[in-house]
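Every protein chain of the complex appears in place save one, which is left out.
Then we have chain A:
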Amino acid sequence: MSEPKLDLSAIERELAELGEDGPSAEELALLEGGAVEHSGPVASVVLLSELSQPHAFDDLSELETHRGWRKVEARLGDEAAKRAGGPGSTEPASKPGGAGSGSPRRWLYAAFGVAAAAALTLIVVDPNGNEGNQGSEASASVDAEELAAMGKEARGLLDAIDDGKTDTERAQAMLADYEARLSPSDAGDDNRGGG
């Protein structure tokens, strides 16, 4: 493939229109050598910008935006790994704080994704134009066996994130935590009971 040729006059003209000085000799050398595209910070910004394009976060909540950017970070890590390992590399990069790589929960996510997809496909789309799963206007038909399978999947996932405590133990732990968070004087007042 042929690299697009640098139009230095166009660059100088655009810089002049912006009120900037023309490119220095060092900058010209970088441009001509193509080194800018491969410099870490520039490449990261360009890539992050490219990756974020499909994600319109304008109408998302704080939590959804956070999750969206985590996905972008994960994709950025994958891209970085590919670059570091060459075209044939499939090993993901080390991504501190990123979702995915090497996590023992990955299989759980994959299994859950399949289960959730299967569950959601049960929601019916009305051919007359009413979209399934849109509030109380939706209509649906449900197969009893599929419903049972969906319930089983939901219970399985619920069990997967169970902390192993009974409700009583959980409530007692929360009570202890609450008492610790409340200032001792307040707790003392509350417990004094007039005696």
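We take it that a contact is a pair of C-beta atoms (placed from the backbone, for glycine too) under 8 Å apart; a residue touches a chain by one contact, two chains touch by 3 or more; residues count from 1.
Definition applied: contacts and distances are computed from a predicted model.
J.: Determine which name in "Raffinose/stachyose/melibiose transport system permease protein", "ABC transporter", "D-alanyl-D-alanine carboxypeptidase" or "Tetratricopeptide repeat protein" the UniProt entry assigns to the undisplayed chain of the complex.
T.: The record for the missing subunit names the protein "Tetratricopeptide repeat protein".
J.: If the hidden chain were put back, which of A:S9, A:S24 or A:T168 would touch it?
T.: With A:S9, A:S24 or A:T168 as choices, the missing chain is touched by A:T168.
J.: Which residues does chain A use to touch the chain missing from this display?
T.: 61-64, 67, 70, 97, 99-100, 103, 105, 108-109, 112, 115-128, 131-148, 150-151, 153-155, 157-158, 161-162, 166-168, 170-172, 174-175, 177-179, 181-182, 186-187, 189-190
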